[in-house]
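Dropping a structure here in C-alpha cells format, bear with me for questions.
On to subunit A.
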Amino acid sequence: MENQKQVRVMTGNEACAEGAIVAGCRFFAGYPITPSSEIAEILSYLLPKVGGKFIQMEDEIASMGAIIGGSLAGAKAMTATSGPGFSLKQENLGYASLAEVPCVVVDVMRGGPSTGLPTLPSQGDIMQTRWGTHGDHPIIVLMPSGVREVFELTVRAFNLAERYRVPVVLLMDEIIAHVSEKVTLPDVSELEIVERTKPTIPPEEFLPYQMTESDIPPFVSFGEGYRYHVTGLVHDETGFPTNNNEEINRFLNRLNRKVIRYKDEIIELENEKDEGARIGIFSFGSTSRSARQAIAMARDKGIKIHSIRTKVIWPFPDEQILEMAENVDYIIVPELNFGQVAHEVEWASRGKCEVIKINRVDGEPINPLQILETIEKLASK
Partner candidate 1 sequence: MFNYEKYLRMDKLPLIWCAGCGDGIVLKSMLRAIDRTGLSKDEIAMVSGIGCSSRLTGYVDFNTLHTTHGRAIAYATGIKMVKPEMTVIVVTGDGDATAIGGNHYIHAARRNIDLTVILFNNHIYGMTGGQVSPTTPGGFFASTAPYGNQDNAFNISGLAQAAGASFVARGTVYDAVKLDRMIEKAILKKGFSVVEVMTPCPTAFGRRNRLGNGAKMIMDLKKVSVSVEKAAKMEVEELNDKIVTGILMDVDKPEYTERYLKLMEKLQNQSK
Partner candidate 2 sequence: MEKTKKLHKIEIIEELCKGCDICVQFCPFDVLAMNGPVVEVVNLEKCTACGLCELHCPDFAIIVTKNK
C-alpha cells in the first residue's frame, strides 16, 4: 500500500472495498445485489492480488455463512448486500453474534420493503440492523455520511469486529454508495489496525468462551492447535451447549453487556453546540449532508443550533441525546424512512423536549430547504 496521503475521486462503494483491503480483509463472500454489487466486483479484482480470497456464493445466506467460516479459519472477513439480501443474512448474522465471530456486513440501503426501490436511497434498514435477527444480541452499526468517511469507517468496522468479537454492520445508503467525491485518503501507515490477539495459554487451559474481566473472550482461529467447539446453541465457557439456568444467564448477560459497557469507546459523533441553542438536530448517514447545509443556512440567519451527527447508530448515543434534550426545546430528526430513529430519540430524550420528524420515503434525498423551513418555523415559536 502507498505510504502517503492519496487524493482520489471515488464512490462510497469503491472507498469501502479499498478500506477493507487496508483494514486487512482477506476474505469476501458475496452475492450480487443493487446498489452494493460494486463492492464485490472491486474485491474480486483486488483480493487475489494481495493474497486474499473472493468467492461469489450461490445466495445471500451462503455468503454470510461463508464469511463466518472464513473468519473462524483466521481471515478478517466481509460481505456486502442491500435490503433484500440483508433480510436473508439475518439468520447467520445472529449466529455470528451469538458465537462471537468477528465479521463485517455492509448493507447499502435502498427503498423497501421487499424488492422496493432497488436504485433509490433509503434509511429504512436502521431498525433491522439492530433487531433483524431473533433474540437479544449485541451488534455495532456504523453510518458514514461521505466517501472519505466510508473508507475510515470500513477500517474501523474491522477493528471493532476484531476487538469486541462481534459482527459490525457498515450501513450505507444508495447516495453514499454511489456518490463520487474528491477525497484525501488517510495515510495508511498512520491508521490503527486491530489484529486478533493469539492466546498465550496452552490449548489444554484454553476456554473459548471464558468469562473474563473484559467480557470479551480470547479468540483463536481454527487450525492453530486449539481445538474447540463452536455452536449456535447457548453454551457455557467451554463452548458446549448448556441448559443450566445459571450458565445461560451468565452467558447471555455477558454477551449483551459486552458492547453496551464499551459504548463510550465505540460511539463516535460530532457534537456542535451554539451557546443558548433552542433547536437541536440529530443526523446520520446521507441525511446529515442535508442537515449540514440546512444548519449552515440557519446559522447565517442567526439561528442557534445544537447539532449531533453520529457515525455510530448502534449502540445508540442516548446519553448525548439526553444531554441535548435537557438544553433545547426541539430535536429535529431528518431521516429517509417514517421515523425509525425519531422513536429512539424520543425514548432517549425522556420527554425533556419535543422531537420533530422530517421524513422522506420517495427515493429522493431530503432537501436542505425542507429542514431549514422546519428550523425557521420552530425558531419563530
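Points to keep in mind about this one:
The rule we apply is simple: contacts are C-beta pairs under 8 Å (C-beta built on N, C-alpha and C of every residue); 3 or more make two chains touch, one makes a residue touch a chain; residues count from 1.
These made the cut because all candidates are chains of the complex that A comes from, given by their letters.
On a predicted model such as this, the values are computed, not experimentally measured, just so you know.
Subunit A shares a touch in this complex with candidate 1, selected from 1 or 2. The residues of subunit A lying in touch with candidate 1 in their complex are 26-27, 29, 48-49, 51, 53, 55, 57-59, 61-75, 77, 91-92, 95, 222-225, 227-233, 240-241.
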